[in-house]
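Selected chains only, in their assembly positions.
A, B and C label the chains in the order they appear, each numbered from 1.
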Amino acid sequence: MNFNSIDLVHAFSALGAGVAVCSGIGTGIGQGNAAGMAAQAVGRNPGAKGDIMSTMLLGQAVAETTGLYGLVVALLLMFVKPFDK
Amino acid sequence: MNFNSIDLVHAFSALGAGVAVCSGIGTGIGQGNAAGMAAQAVGRNPGAKGDIMSTMLLGQAVAETTGLYGLVVALLLMFVKPFDK
Amino acid sequence: MNFNSIDLVHAFSALGAGVAVCSGIGTGIGQGNAAGMAAQAVGRNPGAKGDIMSTMLLGQAVAETTGLYGLVVALLLMFVKPFDK
């Protein structure tokens, strides 16, 4: 039996990284719906395509942030390993 | 067997950081829907694009806060390690 | 084996902080939808942009409170450490 409690920290960090990146579930639902609504808006008014797409992209860019937070926390847990001495 | 209970704190901090950043799920759904609704509004009234986008961005900025809270708590748990002596 | 039960309190405080900040999920969904509805309202009636945005911001400010409660409880658990002797 070879047990070292720092490995317990690493094991929970691995699970925590998987949970953290799941913060992107909401981002995925929201951005996908945004893409569909924008496509419908273009279908109704093709002349405003540029305006619609820039609005969609700007809004999606803001929504992307929370998905990125999850990635950042997951990467930090995996590579910076803040709990190592 | 090498067990040190401060590692238990670190293991739960890692899991807690992953859970905390998931507070962004709601932000992601809300901001994405906001982007889609704004894109539809632009499609209906392209002349008001500037007004619509500034309203959307201002509203999204407020919604961003709760996603940021989760990131802040996760970073604090990982780097400030408030439970270390 | 080095186990100190005060570390159990700290471990659950770290997990509790992560759970607490998740109270912002509801705030994020609600504020994001508010941003989208306001953007649509501006698209329909750009002349009332100022009135719509001030209404949206005031309503969002009230909704922000519960997200802030979660942050406050998380910070208190992490830095005031009310269960330390």
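Here is the rule we use: a residue touches a chain if its C-beta (ideal position, glycine included) is under 8 Å from a C-beta of that chain, and two chains touch if they have at least 3 such contacts.
Because the structure is predicted, anything quoted here is derived from the model rather than measured.
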* **Number of identical chains forming the whole complex, with 3 shown** => 14
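Criterion: only the chains that are shown with their structure count from here on.
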* Please work out the Cα centroid separation of chain B and chain C, and write it as a whole number of Å. => 9
* Could you give the separation in Å between the centres of chain A and chain C, each centre being the mean of its C-alpha atoms? => 18
* Structure fact -> Among all residues of chain A, those touching at least two other chains are 26, 30, 66
* Asked: In their shared complex, at which residues does chain B touch chain C?
  -> 1, 3-6, 8-9, 11-13, 15-20, 22-38, 40-42, 44-45, 47-48, 51-53, 55-56, 58-60, 62-63, 65-67, 69-70, 72-74, 76-77, 80, 82-83
